[in-house]
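Here the complex is missing one protein chain, while the rest keep their positions.
Let's look at chain A:
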Amino acid sequence: MYKAVNFKLNGEVVSVDVFGDETLLTVIRTYLDKTGTKYGCGIGQCGACTVLIDNEAIRSCMILVEDVQNKEITTIEGLESKNGDLHPIQKAFVELDALQCGFCTPGMILNAYGLLLKNPTPTRQEVLDGMEENLCRCGSYNRIIDAILKAAKELNEKVKI
C-alpha cells in the first residue's frame, strides 16, 4: 500500500491505505467490508455497484479510489436510519416486492436515491429514463418503477410536514 485516502462513508470519516488505482468498488467491498454493493459487470454496464458520491449516483466499479479523496460516499448500508427504520425507498421496495434475487437491489435503490435527490417529483417516464441503465435479470422492472414513485410521494409528504 502506498498512500492513505480519506473520505466519508455513510457519515463516518474513513482513512484507507490503498495503491490508488483500485476501483472504489474493491475498496468498499474488500477493504471496508461493506458487501451490500455488488459486482455485476466491472464496466459500468449493469449498475449493481451503484453508490452515491456527493449525492450523485455513480458506478463504483468505474471510479478509482484516489479520486474520492474528501468526498462523501453512501452505500446501501448507510440508508437505514440509526434506529433501524428503513429509508422510504427501501420501504417501498419491500412493500411492492420490487426484487427477486436481490442482487441488483442495492444498486437500484442507490440509483433511485440519486435520481430523487436531483428530481424529487419525477414523472414515470423520468424515473424510467433515470433507471434505464440498471439491469435486473429477474425482471422486477415495473415493480421497481412503482416503488420509486411511491417512495418519491412519501418523501415529498415528509418534506411538507
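FYI, a residue touches a chain if its C-beta (ideal position, glycine included) is under 8 Å from a C-beta of that chain, and two chains touch if they have at least 3 such contacts; residues count from 1.
Following the convention adopted for this analysis, contacts and distances are computed from a predicted model.
Not shown: a single chain whose UniProt protein name, out of "Isoquinoline 1-oxidoreductase", "Fumarate reductase iron-sulfur subunit", "Tripartite tricarboxylate transporter substrate-binding protein" or "Cysteine desulfurase", is "Isoquinoline 1-oxidoreductase". From the options A:13, A:101 or A:117, the residue with contact to the unseen chain in the full assembly is A:101. Across the interface with the omitted chain, chain A contributes residues 19, 21-23, 26, 30, 33-43, 45-46, 48, 75-77, 79-80, 86, 90, 93-95, 97, 99-106, 109, 128-129, 131-145.
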